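Here you go, one structure.
Note that one protein chain of the assembly has been removed; the remaining protein chains are unaltered in position.
== subunit A ==
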Amino acid sequence: MAPSYDTLRDEDLDEDDYDMDEVDISDIQEKYQVQLEQGYDTFVVVDGLPEVTEEQKPKLVKFLLKKLNTVGKTREDLIFMPMGEDGKSLRFAFVEYSSAAEAAAAVRQLDLVALDKKYTLRVNKMTDVDRYGREGRIDEEYTPPKIEEFQEKEHLRSFLLDPSGRGRDQLVMYRGETVGVFWNNEKDPPENIVDRQHWTETFVQWSPLGTYLTSVHAQGVQFWGGPSWTRQKRFAHPFVNLVAFSPNENYMVTWSNRPISIPDEGHPSLSLDDDGKNYIIWDIETSKPLRSFASLETPGGPAVPGASDDGKRQKLPWPAFKWSADDKYVARLNPGSSISIYELPSMRLMDKTAVKIEGVVDFDWAPATPAREGIKTYEQLLCFWTPEIGSNPAKVGLMSIPSKEIVRTLNLFSVSDVRLHWQSDAAYLCVKVDRHSKSKKSQATTLEIFRIKEKGVPVEVVDTIKDTVINFAWEPKGDRFVIINTTEPVAATAVPPKTSVAFFCPEKAKGNAIGNFKHLRTLEKKNSNAIYWSPKGRFVVIATVANQQSSDLDFYDLDFEGEKPESDKDLTANLQIMNTADHYGVTDIEWDPSGRFVATWASSWKHSMENGYHLYDFKGEQLREEPIEKFKQWAWRPRPPTLLSKEEQKTIRRNLREYSRIFEVEDAERINSADVAVVEERRRLLDEWLQWRRETEEEVAEEREAMGLPLDPVAELLKAKTAEIAPDQEEQVIEEIMEEVLDESEEIVA
């Protein structure tokens, strides 16, 4: 069947035996050319050219043409370079492009481009020159720009000063359509600071130092803060999905799964260069975009051998851009080939090239500026790993930035997967290696710990664990860790796998040295799947979250002050379970920044059963429980690091007893006065009620009397009925006496 006209494809046309290019239709074209654009939209003005004579001119034009043709189409005769009276050029030229779009592209891409070492091109639209540069539009005299008077901004850290003087922490709750910020009031309902409907469209997030509350909208991201909770900053990223901050709150990355599309009329803060990009890196102080990036095409990338090849769609790697501890660098993984490291604030690629690491699967920055022994120069560390490629072993590497020197590598065999876990001070790096046997039938996990601060970065291997380790967490600022194992592979089954929780700590060692890591204890037959360390260390909550069947919370103390078992005497920990709790349907857990409280909540984002939150103290004692319809999110407001020196902190710790005595008195007073208030309130309610009853009863009695009705209608009726049933007697009382034999026994008295 011959193709019909509307199904005619381009390929069908190409089969025709003449070539369109060979046919000269220029005469027809010229004749019927429709003049679409009138005016000077296709013209640009190129400034900053060198001064040339008539002889040199063709050479310059040719040279210029090369540059100009990179963005559009123009010809030699479309470049007009006016000459001065002295026979020398006036150092600028008019250029006509074939379309206005090309002219726009020239302005965008060629402006500020260096022609050579000496000359830099300035390209402007002809119409712009006309619009802004016409006579009269520019004042002949220079008037200095008016500098707005300095206006003091609100104190963005005022939240650190609790008006009640109790050093309470703030938190944000997102429930229903309302977002509210509160003071944590322990057992009492949180004290509301601000509550707004539709404050955010998807979620809220604190900046890492707690300065701003981030709200996410279709138009972009907004920052709120200060005592008045006014808008502090705006970042217009259309259809933004996720937000991530640099650790010191200097920069922010926003991501949208929809590539940015810049409308024709332009965008207030983004330029055409950002068109088609997914990520934007912002400078928070100026709220200006620094650079934008498109998403990497992960599925099409080179297959990573050994990595999870179960065909599952890989999750979006987030954060895609990882920050060094001091905000100086940000890096992105190009899976399988390299890591791109950008310097800030310029956002230029470090050394103009990505760091090539063949096969690289994952990397992570040290979360703190490391202090390696014997290293005096500035450095940041990042670790990465590569899988086995051919006969080469899998590798874990530690790279120093900016030198790009590999500080330490570790070769590994039979590797299925590797996870990198930094300790919060960058003192240790634990590499969790999942290994398979040759037949790939059995799995085992080893933990390889890099001791960053010790000379030569020694690596210690901790126990081979037969089971699969599903979770790992370092004690923040400490040197102990917890892992969760399971014998069964983690699958999406309704029944959670039985897991066991294992605690590890270093042995006691002489002097300041840290001993070898030793197994402390394993708790079998648990369902736990999550580890939450207190931000101050020592206490840890082991929990079962996002699980239908169980929802245990176990609170542990690793420095229990009671008796220590003999078997642990050489270890630097004394494990004690303090309390267990159960929060049905718990989906999330978060410690407050001071490590005093733990909030657990069941979010309606995950399920709709018993949404709401619980609040525990660090010992696991439940302080509050509040079911809230459509409860979505809870987030403690982070605090910036303390300004007190180590010595000052030590003094405080030494005098803790005295402080706590004062606080205890304060607490007792507050509780007493609160109790008195409650009793007063109850007394008032009771009085009110009794008075209302008295009044109502009197009124009704009066009304009844007025209507000639008996005071108690029912009693009258009953009397009448009794009279009817038994007209003779006034009342008949029938008494029935029942006797029940409980026990009978016979005793023979001898």
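Keep this in mind: contacts are C-beta pairs under 8 Å (C-beta built on N, C-alpha and C of every residue); 3 or more make two chains touch, one makes a residue touch a chain; residues count from 1.
Simple rule for what comes next: contacts and distances are computed from a predicted model.
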Exercise. Between "Large ribosomal subunit protein bL21m", "Eukaryotic translation initiation factor 3 subunit I", "DNA-directed RNA polymerase subunit" or "Tetratricopeptide repeat protein 29", which matches the UniProt record of the unshown chain?
Worked result: "Eukaryotic translation initiation factor 3 subunit I"
Problem set entry | Touching residue (missing chain; options A:70, A:98, A:286 or A:696) | A:696
For this session: For the chain that got dropped from the picture, name the residues of subunit A it touches.
Result: 548, 584, 609-610, 627, 679, 682-683, 685-686, 689-690, 692, 696-697, 700, 703-704, 707, 709, 713-714, 717-718, 720-721
